[in-house]
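Below is the structure I would like to discuss, written out as structure tokens.
One chain of protein is taken out of this complex; the other chains stay put.
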Amino acid sequence: MEVEVASSAGSASREIPANQHPLSNCPTAKTRRGDPYLDIAAYDPEADLMVLNLGPQHPSTHGVFRLKLYLDGEMIVKAVPFCGYLHRGVEKLCEKLTYVQLVPIFDKNDYVSPMMNEQSLVMAFESLLGVEVPRRARYLRTLLAELQRIASHLLWFGAFAMDLGGALGGGSTLFMYCFRERELILDVFEELTGCRFHYNTHMIGGNRHDIPTGWAAKVHSAIDIIERRLIEYESYLTTNRIYLDRTRGVGVVDADLAMELGITGPILRAAGIDHDLRRDAPYHAYDELEVRVTTATAGDCEARTQIRLAEIRESIRLVRLMIDGIPEGPLGSRKPIKSNLAEKSDRGQAYAAVESPRGELGIYVMGGGANRGASPYRLKIRSPSLHALSCLPYVLPGHVVSDAVAILGSVDPIMGEVDR
Amino acid sequence: MMPYFVDTVRSLFVTMRNVLRKPTTVHFPMERRVRTERYRASFALLHDQAGEELCIGCKACERICPSEVITVDAEKRESSVTGKKRSYAKAFTLDQNACIYCELCVQVCPTDAIVMTRTAQEPAFHRQTLCLNMERLYDNERTQPLTWANASRLIEMQSPPAKEPAKAQDNEDAGKGQAP
Amino acid sequence: MSVAGLTMAADVMELLTRRFSANSEPDGPPLVAPEHHLKLVRTLRDEFGYRIFGFVIASHHPATTTDAENLGHIRVVYGLRTVGVDTRLASWQLEVGVGNSVPSMVQLFAGADWQEREQYDLVGIRFEGHPDLRRLMLPEDWKGYPLRKDYAIDTEVAPWR
Partner (left out) sequence: MSPYLRALIYSLVIITLLLTITAWSIWFERKFSARMQSRVGPTFYGPFGLLQPVVDGLKLLQKEFLIPESADRALFVLAPPLTVILALGTAAVVPFGPDVMAADLDVGVLYILALGSLTTIPVWIAGWASNNKYSLLGGMRAVAQGISYEIPLALAALVPVILAGSMSLADIVNYQIQHGWFAFWPPGPGFFAFLFFLPASLAEANRIPFDIPEAESELIAGVTTEYTGMGFGLLYLAEYLHTLIVSAVASALFFGGWDGPFLPGLHWMVAKTLVLFAGIFAIRWSLVRFRSDQLMGICWRYLVPIGLGLVMVSAIWVQLAKAGAQ
């Protein structure tokens, strides 16, 4: 397997930013770990610190997330995250709905990459029920996953630019561009599945929707356009001096911290750990593909951006490889869904993980639940966003409020998945 | 200092290039995008070619609906077309307030009675407006473009061995006149 | 292996059964006694390279008898992952009665902080030694633990402030 060290522009020469303010407290190499359990009463007996509640209604908390910041001037002393504002009790719902019904529900968890959610769920169910997936369906799933990864990273990139540049400024311009390009992929998905977001295109043992005629050509043109526009984004944002000032050396999550917190995906790869489930624990058709994993060493916001942009490119490459060579054959190994009690399992446990755009998205399912075994007994979603967010109390102290927003944006939290 | 000016000019170059491109958004209520033939937006109940209601009130859709938005009341009566006695849906309500458009009800329908339409439900002032009853579902059959998918087509597509994907041309009156 | 899709390495299986006298379970990963837990985590992390924190999953198993005192037991499944090529998961579970606590692994894996809080929140298992055991998802004044099997799915809840 080939391993690339980040080759994208900008990360080759990584020096201490030339025009960083001498008084600014930005770490450059390792995370200056803040203490998440800092006793504020002892640290600040005279209550001089300002408590700033960033969220739950705030333009850049990516949903409803609350950060309680203890500020010394604008410098963060302690950060206490609060999540759960979007908690919908999906795991409890799983104990009531049946295996068949759960697939569309899981689109709503990570609403930026619903494909991965469906896939992780059906993979867990398939291994629980011992269902084989035909080769065509596995290829199609891989293809959809890679397209979804492009769409998800594009949305993240736009939203991150908006965190840096504001909704009424240059950030929103890139946001609109990213949405414009993401739209192309959603159009492709719409053509295939009929929905732009909540696809319900997987079923246990295969896929529900087959490729329509002329679909491959549309995918080709979509990814061609995206690949061209990526160059534009780079000249617009990621090589811009102001952007580099804002992101270089900001929010360093080093490899030790990332692994300790269970952070996977782009954040871990940005910290220099060469770890990607697509290559290291292949699922779907990834064992037949060569996935190139990009890593960077800095672990800061800039490195994370570089990693994600490189992943878009890699996904484009994989889509190009796959799109014309999807094997013929049956789409599913099971009979099409005709009843909500179609799949049953009395016992057993299964775990399946996919590399979602945010990291390892795992589903742990225990069989033999309600509805005479047609529902899981207990289902746990190992959501990568929750793990990624848990780095905030360690990373934020020592940064200013502006950096807090940039760091929060760069870890790419999807609150639907964090709170579930 | 100089990089700031140079990069500003470069960013300006990108944005100015986009000024020349055609806008991608449309003004939604006046202008609508063309939706693909699988697009799922709303629902309709179908008649067969003889004008007979296809729904037999079997409640398969009610059972599979993950968000429990469908309620069906069945009754047995004589057909006004063929004169034979069979079961019908007396009341059929689909509450779009909570619908997740997962297409599972279409998938499980044994008679291809329920299909989805391609025009999205307009925003409404009252929740009741978003609740489709049987008359409105049968209205939708006449007034709205239907999607390609119905139960038998989905099953044909999914069941092993898979057939050739459906052609775009024969979707003109998808779902109509396919009484089992 | 009793967790489908989760094949553990042979050396870890041997470690679990030999050194930590784990019982293999028909359903789920091997069962480890709670007192071995922290030592097992440390061994896996330092000697076997399981450095990426995986998951903590608690599940409630109500008592089969109709004894009112017996609220059943709670099983906590843990997972840790190795880094890089051929990454593998190591998984094991603990079992305690409802009301008892299991040792917290926050000191070894900082990521366990939120995961244990979540399981405490939803299943109601206490983690001994956790520095900040509060509810994570639900509001602090929530009554009950929703993922317990005796918590009905349609339990009336007051709207949140």
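Residue numbering begins at 1 within each chain, and the chains themselves are lettered A, B and C in the order written.
Throughout what follows, contacts are C-beta pairs under 8 Å (C-beta built on N, C-alpha and C of every residue); 3 or more make two chains touch, one makes a residue touch a chain.
Keep in mind the model is a prediction, meaning the values are calculated, not measured.
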Chains on display which the left-out chain touches in the complete complex: A, B
Sole residue of A:Leu52, A:Leu86, A:Leu341 or A:Ala370 that reaches the chain not shown, by the stated touch rule: A:Leu52
Touching residue (missing chain; options A:Ala161, A:Met322 or A:Ala352): A:Ala161
Hidden partner chain, residues of chain B it touches: 1, 4-5, 8, 11-12, 14-16, 18-19, 21, 23-27
Footprint left on chain A by the chain that the document does not show: 19-21, 23-24, 50, 52, 58-60, 74, 161-173, 176-177, 180, 236-237, 240, 242-243, 245-246, 400-405
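In this text, only the chains that are shown with their structure count from here on.
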Pairwise touch network: line, ring, star, complete, or other: line
Rounded Å distance, chain B centre to chain C centre (Cα mean): 43
Rounded Å distance, chain A centre to chain B centre (Cα mean): 29
Centroid spacing, where centroids are CA-atom means, of chain A and chain C in whole angstrom: 25
Set of chain A residues in contact with two or more other chains: none
Residues of chain A defined as touching chain C within the complex: 1, 36-37, 83-84, 87, 89, 91-93, 95-96, 123-124, 127-128, 130, 257, 259-264, 268, 273-275, 277, 279-281, 347-352, 360, 362, 364, 366-368, 377-378, 380, 382, 386-387, 389-390, 394, 419-420
Residue ranges of chain A touching chain B (in the complex, touch as defined): 97, 100-105, 107-108, 134, 136, 170, 173, 177, 180, 183, 187, 190-195, 198, 200, 203, 206-214, 232, 235-237, 239-242, 329-333, 335-340
Contact footprint of chain A on chain C as seen in their complex: 2-6, 26-29, 51-55, 57, 59-60, 77, 79, 81, 83-89, 91, 109-111, 113-115, 118, 122, 131-132, 135-139, 146-147, 151, 153
